[in-house]
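Note that one protein chain of the assembly has been removed; the remaining protein chains are unaltered in position.
What follows is subunit A.
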């Protein structure tokens, strides 16, 4: 018996350190205890935190049927458990048929005749009890109690350790989930440059596998853009050396495995242990998209500024040219005069055009502009535009054609706006076509009419096709034009509940601007 007891204690000690799965702990415990205490039913009950309920883990020799469900919380009142806790003493039931406890009746029905409940004391607190049941009456005696009093502290420790470990594991799991699903890079880095934590999102952001960050010291810094490396290193050192208490929103570039630049924003805090900074923790957010938008905004402002200032600058320069010519006794006149006149007219027209476009688009976008609907004939509007633009097309040696089939119905629309729309699209086609052909065609679809302006000019690649209707967008920033014309067209079509788009096989392959308008408004 003595040797057995020592063996069991050793085994249970082993359980404490080897297994942290609570069920496995109970099972091993049951198996070991069976060597020294005979039972038909063994259970471990644990008291819930508020002391009113207990949870049972049943372990029968035969795992036969029982009403006591594992993992269910039972009320303490009237149970053997309550007595064990109250008196901090083992409780014996010699015969369940004469039972004092509510649970005795349940167990009697399941053929358990005698019971022993032993308190599990962990550091002076009763955490629950270990219970044995036998089919024989009067089975458990003082002998069993003596034995259990030696082994119970070990059992209590094993159970409590497992419980605590599982709680920590649960908390850690939650924390892991946050880290593993974070779109930002969450990390901890020790003073020697080794990462003690790195979230998997780093793979998507940098293109490099997670393990490389753990395997290589200072790996994050090595990915920095050469121009930013020194600055980032310096700022991190300031925190590590305690010069700065933290680092907020440090924006820098790294080079992705595929070669592209990724913009990151970094925040770090020192990890302090016993008043010493041992490392840093922080997170890094991918701000590439924001940076790209900022850059686009800057380009937009630059292009609009350029477009507004250029004609004004040229008007001033033409006037300066005129003045010098007058001072020089009109040398070179009248040729010089014609030239100056032409430049002035050109640029004043350009300026007026920009102003008109800006006013038009702001009126359209404000939503205050209403449609003046009337019956309109697309054939008539196409003819009007073609007449207006024939000379411009001729100047660039372009052939301007149109074919409108007779079945194109009269539609309800705003005449001035649709005329503006067609004229702008045709004018645009001429602008980007040299010695080519511009063809205007139409067809009737079930509920709409479709107009196509096709040219053999410059064409647009896919990226440009997507952006061409954006306000102020110009493929070539220095090109003549406000970059608003097509945005106005889009607005006009949308006001009519239609649709506008562009098709092109690519650069140099011409383009087809198409729009559809509903037949019934």
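Note that in this section a residue touches a chain if its C-beta (ideal position, glycine included) is under 8 Å from a C-beta of that chain, and two chains touch if they have at least 3 such contacts; residues count from 1.
Please note the rule applied: contacts and distances are computed from a predicted model.
Novice: Can you match the unshown chain of the complex to its UniProt protein name from these: "Carbon-monoxide dehydrogenase small subunit", "Xylose transport system permease protein XylH", "Two-component response regulator" or "Assimilatory nitrite reductase (NAD(P)H) large subunit"?
Specialist: The record names the chain that does not appear here as "Two-component response regulator".
Novice: Quick one: say which of A:229, A:310 or A:423 touches the chain that got left out.
Specialist: Considering all chains, including the one not shown, the answer is A:310.
Novice: With respect to the chain omitted from the figure, which of A:120, A:343 or A:451 is a touching residue?
Specialist: Of the candidates A:120, A:343 or A:451, A:343 is in touch with the missing chain.
Novice: Can you list where subunit A touches the absent chain?
Specialist: Residues in contact with the chain left out: 302-303, 305-306, 309-310, 312-314, 316-318, 320-321, 324, 339, 343, 346-347, 476-479.
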